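Starting off with a structure, shown below.
All protein chains of the complex are present and in place, except for one that has been dropped.
Labels for the chains are A, B and C, by order of writing; each one numbers its residues from 1.
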Amino acid sequence: MNTHTIVLGVIGADCHAVGNKILEAFFTQAGYRVVNLGVMVSQDEFIDAAIETGAAAILVSSLYGHGEIDCAGLRERCIERGLENLVLYVGGNLVVGKADFGATRDKFLSMGYDRVFQPSVDLDGVLELLSQDLAARAGG
Amino acid sequence: MNTHTIVLGVIGADCHAVGNKILEAFFTQAGYRVVNLGVMVSQDEFIDAAIETGAAAILVSSLYGHGEIDCAGLRERCIERGLENLVLYVGGNLVVGKADFGATRDKFLSMGYDRVFQPSVDLDGVLELLSQDLAARAGG
Amino acid sequence: MEIVNKKLTDAQFDALRPQVLSSWPTGGDVDFDEGVAFHHDLPEAKRFPVALDQADQARRVLLQPRAGVALLEEHIALLQLLSTAADVLPTTIDAYTRQNRYDEAQKGIDKSRQAGHSLLNGFPAVNHGLRACREIIERVEKPVQVRHGTPDARLLAEITLAAGFTSYEGGGISYNIPYTKKVPLQKSIEDWQYVDRLVGRYEAAGVRINREPFGPLSGTLVPPFMSHAIAIIEGLLALEQGVRSITLGYGQAGNLVQDIAAIHSLRQLARHWFEAEGYSDFQLSTVFHQWMGGFPEDESKAFAVISWGGAVAALAGATKVIVKTPHEASGIPTGEANLQGIMATSQINSMLVDQQASLLPIVQPEIERIRREVNTVLRAVKAAGEGDWATGAVRAFAAGILDVPFAPSIYNKGKLLPVRDNEGAIRLFDFGAVPLDMDTRAFHAAKVKERSTTEGREPCFQMVIDDIYSISKGRLVGRPR
Partner (left out) sequence: MEIVNKKLTDAQFDALRPQVLSSWPTGGDVDFDEGVAFHHDLPEAKRFPVALDQADQARRVLLQPRAGVALLEEHIALLQLLSTAADVLPTTIDAYTRQNRYDEAQKGIDKSRQAGHSLLNGFPAVNHGLRACREIIERVEKPVQVRHGTPDARLLAEITLAAGFTSYEGGGISYNIPYTKKVPLQKSIEDWQYVDRLVGRYEAAGVRINREPFGPLSGTLVPPFMSHAIAIIEGLLALEQGVRSITLGYGQAGNLVQDIAAIHSLRQLARHWFEAEGYSDFQLSTVFHQWMGGFPEDESKAFAVISWGGAVAALAGATKVIVKTPHEASGIPTGEANLQGIMATSQINSMLVDQQASLLPIVQPEIERIRREVNTVLRAVKAAGEGDWATGAVRAFAAGILDVPFAPSIYNKGKLLPVRDNEGAIRLFDFGAVPLDMDTRAFHAAKVKERSTTEGREPCFQMVIDDIYSISKGRLVGRPR
């Protein structure tokens, strides 16, 4: 069992609530302390919550297509606000349209996200990656 | 009204009977004298019938995919047997697989067919072409 | 002061108007009388209410896609492409505009220009303004509807209706609860009274504009009685403001009998309640939404889901069907993918539209059930509002009498928990505070028990999660593997 705190939320003007509720249930069951900000979360709200709760990771969702616009700059803003060591994940239907996922992943990796996920991702796999990444971050 | 005789049939080992029955009804109603050989017609049967009935055209169908094999050489064989002036049409699912129709048409034109038709062809249009081609052949 | 369901007076409306029109510069171009004149000149073929009427009379099902891109020329080209196969067209609005974030919409327009493709998930009609919207109507030869998800849609309505759009989707509940987090219900209902009153003014000026409450809500395991109750309330609110052409919607659940019963009962119940509340002379139609929850990623599988939606729309005899696309699970569809969805739907629709009658006998009991549930809930809403539907709606959500599963709004209780039964119909696992009668509760409980016995597990939240994923994973009932 781990006791890491993670922040969840759907960024921007995005109202897609279902995946978010499932992620909350899933990570809670996996033993994380989950701070779920729900839908329509701004970058600052994510960061405020992470600072407040001492979170080790932020898991950003974007489903509605504006991810490219909404997600840009979050890593820089985290660093600005003193969150140097944060694990930053993003997942969902990240861009407008049916796109090649490789290109989308590269786009978001280069924005500073540690990992980028498609909607069809297997959540058990994410769990493993997350605990690895958190361990590495703690060690490093 | 014209009184041309035309020979219809489905070539080779092909059993597809439905289109053939519709073509018979259609050309009969359009005023042609139709000699319908039905399905599984060999090249020689087509030619025998054309000679016997003094037909001005042979309309070959091939639906089952072996058209490329079955239809080759019919023009030459017609000429051999003295049918120099015959209008030769072919239509159906002429090759194996979903193919570009342009390529298929060229293939069958180069085999000596005067016109090549897809299954989705509009039969009224065929009627017009046929009467033009028959007129031209008669004139030429 | 609580909101009341009362037609806005001209004075009230006119007092609000300047503020609405000045909330973004393009509002200044709106001229109601010029809009009315333009509508009067519109050919029949471009009028939404006419198309709906003709379809119902001919017992045909109209096909409508969703579509919207950032830039005007591209948007018109897209609609022109789709108009080769669709019966009626949309202009789907982007998500920034829906939240009145016109600055961000502008950024999206600019970045889309740079990128050479749309970075917005819809057409930002307010930013483009009246002239641009007018061009859509002028250059597209079929009726066009505004489809969005906007809690405060007043400016959007002023601009698009004056531009010549003949149908407007949404409502104070259905465009709040599933689409927002913090907008008070009272506020959105008020703002939609304005929209409905605007439509009522067009109506009074001889211009009929169709209004369509958004039926599917969260699109996720919504039991028919709940979406029906909300649709009927929104219909009543619209009627009060002078709206006369109303299309009520329903999102496919997946069970054949329940879905057909839903469309029949929706039509019957709406007529009943509208008349019981003293309205007459309205034009009522229905819209069936192909599966609104998570889609399978594989395009062939998506075609099957689309086709099943088209089949049920035809068998149920809906007036209109909203068509999904093989790209649904992945992203906003290209025009071609959108056409594919329409073609598949068109084929199955016309193959089945003559076969409605034979199914009637088996849907009667389910119609009866939905009717009973809806009537119970609506009576409770009316009682909560002491006779007023607007007050009633606000209080009913606060009390959990109305409750939409999986909705993001903090004004929604979220206590109602749906789950599929053994045949895939949506039943209730937790009734929350919805005041259903004892027999109804017993029926739901028995149905849920039947399934849990089949599966050898207690009904639980995991079962609900399994049902949420089920269609995207190739089934209807989320059985354990």
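Quick note on the criterion: a residue touches a chain if its C-beta (ideal position, glycine included) is under 8 Å from a C-beta of that chain, and two chains touch if they have at least 3 such contacts.
Not measured: the values here are computed from a predicted model.
Contacts of the undisplayed chain with the visible chains, over the whole complex, involve B, C.
Among C:16, C:42, C:205 or C:343, only C:343 touches the chain that is left out of the view.
Checked against the full complex, the one of C:16, C:352, C:399 or C:465 touching the unshown chain is C:352.
Considering the whole complex, the residue from C:54, C:422 or C:462 that touches the absent chain is C:422. Panel shows chain B; residues 12-15, 17-18, 21-22, 25, 38-40, 64-66, 68-69, 93, 95-99, 119-120 of it touch the chain omitted from the view.
Along chain C, the points of touch with the absent chain fall at residues 254-257, 296, 298-301, 303-308, 310-311, 315, 339-348, 350-352, 354-355, 357-359, 361-362, 422-424, 471, 474-477.
Keep this in mind: only the chains that are shown with their structure count from here on.
Shared contact partners of chain A and chain B are absent. In whole angstrom, the spacing between the mean C-alpha positions of chain A and chain B is 66. Centroid to centroid, with C-alpha atoms defining each point, chain B and chain C lie 54 Å apart.
One inter-chain figure worth recording: chain A and chain C are separated by 30 Å, centre to centre, where each centre is the mean of the chain's CA atoms.
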